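Complex shown without one protein chain; remaining protein chains in place.
This part shows subunit A:
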């Protein structure tokens, strides 16, 4: 299991935690109660106070254990920053109007030749021109490569986010045969391949799928032994949150696990999220985020709304306790695998998310929860 953070980890400094905050050329040092970090807005006020910039809109970032500059803009990532700071929480503050958005993300601090990250990542000195676009939270990812740490390098697990957009998924699959190495030598086995990408479709625009890639899994379920029609049906059934594991026909562009894994906690990152580091576990569940899958209900008032999750009632408790138990092990730092919606958004949504999270478990009822 691959846990990047543990609650209460690094508990050497129990009570307080040192904070070093940098704004322009100025540094401020102060301390925080590690156990009671408070809310982000309080922290934001505190920063404005200690730097004496009460009416200036700023962006707050911190250096995480890999030396990446990550934003703090809601309670969630604030708590994360506090809980992972060891021993020191480094805060970087920029004026919003002057902000260099590209500063955020993986390897960002490295490029600035930050001392801290240079220690951690001595190998990375390449320079790339930064394209300033916008805040990552203004985007929705359309695809991602996930689970790089647990897959063989020859495989690629690609997640396509369909949302409600008009762009077609845009690919076709076909039957074919692939060669496998077996104890009896090489063997030809039937397989499913990507046969065509529709120009302008989602699949093509991501660049992560190509013609003749062999499809190995659809949302965690192996396709070997399944017919083309079955795989088609599985893909369509999962089309709103499609995770396909392929063996790319072109093996030259494979993700090579970089060496920092050895230096750090072995966390995997989601390389594709516009360079945005993944904050939570690389969990992978076929039970996709149900907020996306929700059916729409129109009450007689005529206002459409998403169907909320049911609170368990007594009769289904028996079955539900089973699930609760199942989840106990994964409970540690349970944040739904929603790498996307957790990307910094307005803090208001976070509270709603919190209330959603326990309910989501109830939907995992069908006994096919996949954990890593």
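One rule holds in what follows: contacts are C-beta pairs under 8 Å (C-beta built on N, C-alpha and C of every residue); 3 or more make two chains touch, one makes a residue touch a chain; residues count from 1.
In this text, contacts and distances are computed from a predicted model.
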item	value
Per UniProt, the name of the complex member that is left out, chosen from "Transcription elongation factor SPT4 homolog", "Tocopherol O-methyltransferase", "LLGL scribble cell polarity complex component 1" or "Nucleolar protein 56"	"LLGL scribble cell polarity complex component 1"
Residue touching the undisplayed chain, where the options are A:31, A:230 or A:250	A:230
Absent-chain interface as seen on subunit A, which is shown	147, 150-152, 155, 162, 168-176, 195-196, 219-221, 223, 226-240, 242, 286, 290, 292-300, 307-310, 313, 315-316, 319, 322, 326, 362-363, 365-372
